[in-house]
Structures are given as structure tokens and as C-alpha cells.
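Note that one protein chain of the assembly has been removed; the remaining protein chains are unaltered in position.
Per-chain residue numbering starts at 1, and chain names A and B are given in the order in which the chains are listed.
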Amino acid sequence: MAKAEKYRLAQIVERFGGEILGDPQTPISQVATLESAGAEHISFLTQGKYRKQLAGTGAGAVILGKADSGLTDLPRIICDEPYLYFAKVSALFNPPQAIKPGVHRTAIVERGARIPASASIGAGAYVGRRVKLGKGVVIGPGCHIGDGVEIGAVSRLHARVTIYPECRLGRRALVHSGAVIGADGFGIAQDHGAWRKIPQVGRVLIGDDVEIGANTCIDRGALDDTVVEDGVKLDNLIQIGHNVHIGAHTAIAGCTGIAGSSRIGKHCMIGGAVAIVGHLDIADRVIIHAAAVVTKSIRKAGTYGGHPAEDSLNWARNMARLRHIAALRERMRDIEQQLSLPKEKA
Amino acid sequence: MAKAEKYRLAQIVERFGGEILGDPQTPISQVATLESAGAEHISFLTQGKYRKQLAGTGAGAVILGKADSGLTDLPRIICDEPYLYFAKVSALFNPPQAIKPGVHRTAIVERGARIPASASIGAGAYVGRRVKLGKGVVIGPGCHIGDGVEIGAVSRLHARVTIYPECRLGRRALVHSGAVIGADGFGIAQDHGAWRKIPQVGRVLIGDDVEIGANTCIDRGALDDTVVEDGVKLDNLIQIGHNVHIGAHTAIAGCTGIAGSSRIGKHCMIGGAVAIVGHLDIADRVIIHAAAVVTKSIRKAGTYGGHPAEDSLNWARNMARLRHIAALRERMRDIEQQLSLPKEKA
Partner (left out) sequence: MAKAEKYRLAQIVERFGGEILGDPQTPISQVATLESAGAEHISFLTQGKYRKQLAGTGAGAVILGKADSGLTDLPRIICDEPYLYFAKVSALFNPPQAIKPGVHRTAIVERGARIPASASIGAGAYVGRRVKLGKGVVIGPGCHIGDGVEIGAVSRLHARVTIYPECRLGRRALVHSGAVIGADGFGIAQDHGAWRKIPQVGRVLIGDDVEIGANTCIDRGALDDTVVEDGVKLDNLIQIGHNVHIGAHTAIAGCTGIAGSSRIGKHCMIGGAVAIVGHLDIADRVIIHAAAVVTKSIRKAGTYGGHPAEDSLNWARNMARLRHIAALRERMRDIEQQLSLPKEKA
């Protein structure tokens, strides 16, 4: 991260809104957690469980929701959404590292690639034929950009990302190390006891403002394309099968797998280690708990969980019910005794 | 993919068999889905749910099973296994990219490596000592091939694959980016509160016609070798522990983990996100549903699922039974009331 500047509370509120309680001239040089903050740090409180830490914090100022404004005497910014406010303040103090335009002398750029002067190609990176990069794109050291790939302006690939041929990334993408975009989908046909590979000739099309985590894989389509819409956020070690379609502004946590041809709606939140089988439809605004196993389409916004996944209240209720079985059997025995029915083995 | 040639229906049937209904001179230049096909495309129908799309397709021809031959008036090829037939036709129109033999000037090839003139070593790849490559092998840019590795003819490693020393790949392997073959197995022994590493001195031995997905890991054996037999197909982000043995023609979907020393039979189909614990035996022709947790050996061909995995019908039945518990408790209360038994808490 670049060296942060210093701001006064008043300057922060000028940018992002909110109300100051306490000294508006309080100087702030960085964001920090309540636990580790020092006198020039601004911290925040979003969950009740951290109130105890607020009492003992060494922070110079804090960001609080309206309901919490009286919890401290520290200089504070009162706002509607303290976590979002904190996100903005943190971005102010931690701007992305400045890029050094140019092609590293050890990078390989094949003929026909279009690299604007504002782009940066790192050491040992490989850029294939007909690749087209937007302004200010950063290709990290050791990246592999296949033939015909297009990447929109201001996108940033960390070290050692792989993009297979013909895939498209939109603007302001952020891709972490080890991610593999556009490898073959898992398309095989039974051929008398052996497997015959089905060529995977679709592409991966990725919208604007997408983040892709470390070692995450997004397979290319079999015939049509795999699509990730604008604003999607993918954590690490996620597997997106061929011809999956992920709607705009959906966020997916790590270790989740989505099998081929499933369609995920917009504004969904999918927990970590979720498994979604192939050829399903998931509606918009669906929330799926961590480690759920989704085996049927979900047609309605709501919260789902379990194995197999269902309305998440049901799953919790069912798991609780398991504990009733032992008691039910006891009561059954009592009744049978009273009725002198023969005891069964179960 | 290389530029596709054009074929007439009659030429396709000449190669792959089947029967033509409609004009045998219909020209075809590519395969496509029913939904996106144009006049020079051939499409296919394998699942009933896509019949509606058949009615509206713009395809010039379609591949159909015998039972479906009357569903359209379009020129069509009627055959026994339309998905397999489509696989063959797609391979005809989408041959693998031609390779450019030779060693890229930025590749490092250590002394004693045997690289035939027909092989291709990409930019920045590293090829260790005593490595032996078969004819026509392609080592993608940025790959790392450890000392003593042997790779059979016509195998193709995409960019940034890692093979640890002494491992063997058979002929016609296809390995995707980020795959790691031959890293140490997870072998540690308790040593009075700390862990002591057990050297992993086995190898990974991989047969012919094996495909390995992006970021998949296959660990080397602890003492003996980890073995993947001919024709095995592995999707992305799979973990294969040390000394696992995978029988021929088994296919495994993404995010699955197989712990050390388990033996998987031949012709198995293992779904995505499955967990198989260590030291188990799985019989030939076992099908395991996505996200199953296999904690015991499976001695019999069949279909299994759930957590813990069992015969998959049982698992579905058990999960359905959970929903009966609430009703059972209601009925129990009615009986107890009628019998004037004391109501228990459960």
C-alpha cells in the first residue's frame, strides 16, 4: 500500500457525510480495529459483541451508527451504515499501490498484442497474440494471458494468474494469484467404457468490477460462454463450472463449487464451501448458508441451508428434531406397555 | 482452436455412422447449442427438457436419438447415442490447436533432459535434469517439470503446471493450469506435542489418456507410489492424497478430496465436492452423489450419497423422514392424552 496521508475528522465528513461529535480537528492517519488502534487511528463498531472493546480502545476517533452514538465520549462520526462508512475511510487511507507503466524486460509479448503505454506488464509475464488491454491494466509478474484475451481498463492481475485464450474481463477487475480463467469445462461422454472428451469451445465473459480470489477456477463454456456479470465478488478456491451464469452483484465465499450450466441470480450471497449441482436455477437475492448442498433449483428469494439445502429454518428445525427421536421411542414404549402391544425391535 | 473446415451431413455420417433424415448435402461448419445455433451449425438433443428449444432452433441440422427422430423436420442424424455422437462431431470441427515444435528462448532446460524435436517447450518453462519427454509433448509457458520426470507422447500441459521430481505421466495426458502433481503427501507423526515430518519418497504414476483439471493436486506417495490408471478424468480443484489408487476410466468432478491410501475402483463416477476419508476401498462402478461424505468402504457397485454416505435411496428417504418427526410428536400427544399418560418434555 502507498504511504497514507493525514486527514482531520472534518475533512472526512466533508467527503463522506455523517455527523461529528467531539473535536472535528482530531487528526487521523490510518484505520485500525478497536483493539489495536492508537491515537491517530479511526476505528469502528458494527457488531454489538465488540462494545466491550470500544470501552478500552486507544483509538483517536470511531465511526458509529446512530443507535450507538452515546456509547463513548471519543471524537466520533455518526452515520447510517458504519461498516460501509469505514470501507470508504479505509480506501481513503489505503489507496492501491501506484503502478509503474511499461513492459518488464523479461516479459514476453507476442505479435499483435495491443498494450497501451499506461499498462504494466510484470517480470516473466506472457501475453499472447491479439491480446487487447485497456488503459492502466496491470499484468502481474508470471501471469499467462492467452491469445485473443481482452481485459478492460484499470484491471489488475496479481502475480501468476492464468487466462486461457479468447476470454474477456471487464473494467476494474481484480484477480488474485493462482486464479485460472478459461480452462476446459469437465465435458466428457461415455464411449463404451472409456470417456471421450468434448471440446470446450465457449469462452469466459466477465463483466466490470469483478474480484476473483486466489486459486479460484472459472471454466470456459462447452459451446456457449460461461458468464460472470458486473460486480460479482468471488473469494478463493472457488470452482465455477462450464456454462454457469452468475448474476450481477452476487458474492460467493471460498471453497464453493458450482457445477456446469447452473444459473445464479443477481444480488445473491453464497456462503463458503457450498456445493451447487449442475443445471439448476437460483433466483435473485438468495442467501445460502455455508456448506449447504443445493440439489434443486431455488425459485424464491430467501435464506437456504443444509444437506440437501432447503429453507434454512427447516434445516435447523430438522436437525433439532433428530434429538426428539430418542424421547419419542421412550414414550412409544410406555404406550405399548400400557396397551400390551408387542415391543418391536426398532 | 484451429479454423474449422466445412462438412456435409453425408460426410459426417460416412465417418461416424448413423442415419440421415433430410438433405444429406446440408453444409455444416460448426457445432452449437439448440439455442444459439445458426444455419450452418449442427446441434443435438440428449435431454427431454430441451425439447422446447428444438422447436425454436435456428440450427441447420440436429443429432437425435432414435426415439426423438420425429420431433423435428430439420435435416438430422439419427443415432444410438446422440451425446457421444455429438462429442465426435465436435472434435471433428474443433481439432486441438496445432503445436509449434521447439524450445522457447526463455525456457530453461537442464542438462540430461531428453526433448524430442517434435516437442514444444513454452516461454519461461523449466525442465529439470533427466526429464524424458515423448514425441509431440507440449509443455506450456511457465510450467515446472522436476528432475527425472517422464511424460508420454502427445501429452499437453497448459501454462503453469507443476510436476515434482520423478513422477510419470502416460501418453495423451491433458493437464490444466495450476495443477500440482507430486507434492509431498500429508505425512506427519506426533512427537511429544509437535509434529515430525515423514519424508514422502514415493512417486505419482499416471496412466495414458488422463485429464487433470486446473489447480488439482495429486500428492506423491509416502513410500510406495500414488497411482492414477488409464483414462481417468479429474476436474478442477481436486485433492488426491498420498498412496491413493484410482482405477481406470473413473471420472471425478471438481472440489472432491480423497484422503491418503484410499483405493477407488474402475469406471466409478464421483460427483463434485465429495469427501472420501483415508484407507477405504471403493468397488468398481460405484457412483457417488455430489457432496457425499464417504466414511466407510463401499464393497458393491451402486449409487451412494449423503453424510455419512450410504445407499443414495436411503439417504433421500432418511432426509424425508426428518419431516415426519414433527407429525409423529403431534400424534404421540393425542395418544397420550387419550391414555392419560403424562406428557413428556421432548
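The definition used in the following text is that a contact is a pair of C-beta atoms (placed from the backbone, for glycine too) under 8 Å apart; a residue touches a chain by one contact, two chains touch by 3 or more.
None of the values given here were measured: they were computed from a predicted structure.
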Of B:Gly60, B:Pro75, B:Gly124 or B:Gly140, the residue that touches the missing chain is B:Gly124
The one residue from B:Ala67, B:Ala98 or B:Ala327 touching the chain left out of view is B:Ala327
Give the residue, chosen from A:Leu174, A:Ala194 or A:Ala301, that touches the chain omitted from the document.
-> A:Leu174
Where the unshown chain meets chain A, residue by residue = 1, 31-33, 35-36, 81, 83-84, 86-88, 90-91, 93-94, 104, 106, 122-124, 140-142, 158-160, 174, 176-178, 209, 211, 213-215, 231, 233, 235-237, 249, 251, 253-255, 267, 271-273, 290-291, 306-307, 319, 322-323, 325-326, 328-329, 332, 335-336, 339, 341, 344-346
Touching residues (missing chain, whole complex) on chain B | 106, 108, 124, 126, 142, 144, 146, 160, 162, 164, 178, 180, 183-184, 186, 188-191, 193-199, 201, 215, 217, 219, 223-224, 237, 239, 241, 255, 257, 259, 273, 275, 277, 293, 295, 307-308, 317-318, 321-322, 324-328, 330-332, 334-335, 338-339
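Heads up, the rule we're going with is that only the chains that are shown with their structure count from here on.
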Can you give the whole-Å distance between the Cα centres of chain A and chain B?
-> 26
